[in-house]
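Take this structure, written in structure tokens, and hold onto it; I'll ask about it next.
Complex shown without one protein chain; remaining protein chains in place.
Up next is subunit A:
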Amino acid sequence: MMRRSFQVAARLGHRCILPRLDPAAAFGSSTDSLVSRFCPVKTDLKDYALPNASWCPDMLSLYQEFLEKTKSDGWVKLPSFQSNRDHIQGLKLPSGLVAASDKSDWRIFTRCIQVEGQGYEYVIFFHPFKKKSVCLFQPGPYLEGPPGFAHGGSLAAMMDETFSKTAYLAGEGLFTLNLNIRFKNLIPVGSLAVLNVQVEKIEDQKLYMSCIAQSRDQETVYAKSSGVFLQWQLEEESSPWSL
């Protein structure tokens, strides 16, 4: 099955192009409707963005603080499923983008290591009205770069992932166009990094966002970054124009 996937991917890879922009396409889905579809009330899917025994005390207490804010301050805790496919049930990528491998073995990169505490431990809170997100991120020992510290790529991925969910819910942003990261300090493995993401503007079918990753007390800045995402409307799976 794996070899077949590689063969299919090899044939399709060089032909993979983004569909042509449709100027008439309206990004009409409101943030509220996107959020309610993204956060199903009832689901059998496992939500990985919930506390477990590996979470450090800082992460647990900040999580509780934000959980309180979901009750009165307009914040929403985002679920985190094993595959991005699970986040867009009933929707599909635009015609012209073909999946290469069997869906059952896909796993979203930031949930690639599922043993508690070994890889990415994170939860994202989103504020629909303010168009901002906060990600609580605790890197485990399997994300190591320099001994005892998180690999810069793991932070880059966490920033890209937080940008990605923010962009999608704030304005149907789908693909990363640009990621620019300035690293300042290393994150010790097992400690908490707080990522604050803000949508700066939406213009010409692009979402522009900024992010600062720092310690909980804000004394240490780990990195600052900016991200640009391309808006693209997902299609309903029952669309008559689907391939």
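Details
Here is the rule we use: a contact is a pair of C-beta atoms (placed from the backbone, for glycine too) under 8 Å apart; a residue touches a chain by one contact, two chains touch by 3 or more; residues count from 1.
Convention: contacts and distances are computed from a predicted model.
You can't see one chain of this complex, but its UniProt record names it "Acyl-coenzyme A thioesterase THEM4", from the set "Acyl-coenzyme A thioesterase THEM4", "BHLH domain-containing protein", "CCAAT-binding factor domain-containing protein" or "Catalytic subunit of the NatB N-terminal acetyltransferase". Contact with the omitted chain, checked across A:Pro40, A:Pro128 or A:Pro188, is made by A:Pro188. Checked against the hidden chain, the listed residues A:Leu78, A:Val134 or A:Leu174 yield one contact partner: A:Leu174.
In the full complex, subunit A touches the hidden chain at residues 2-3, 5-10, 12-14, 16-18, 83-85, 88, 93, 97-101, 103, 105-110, 112-113, 118-119, 141-154, 156-161, 164, 174-183, 185-186, 188-190, 219-220.
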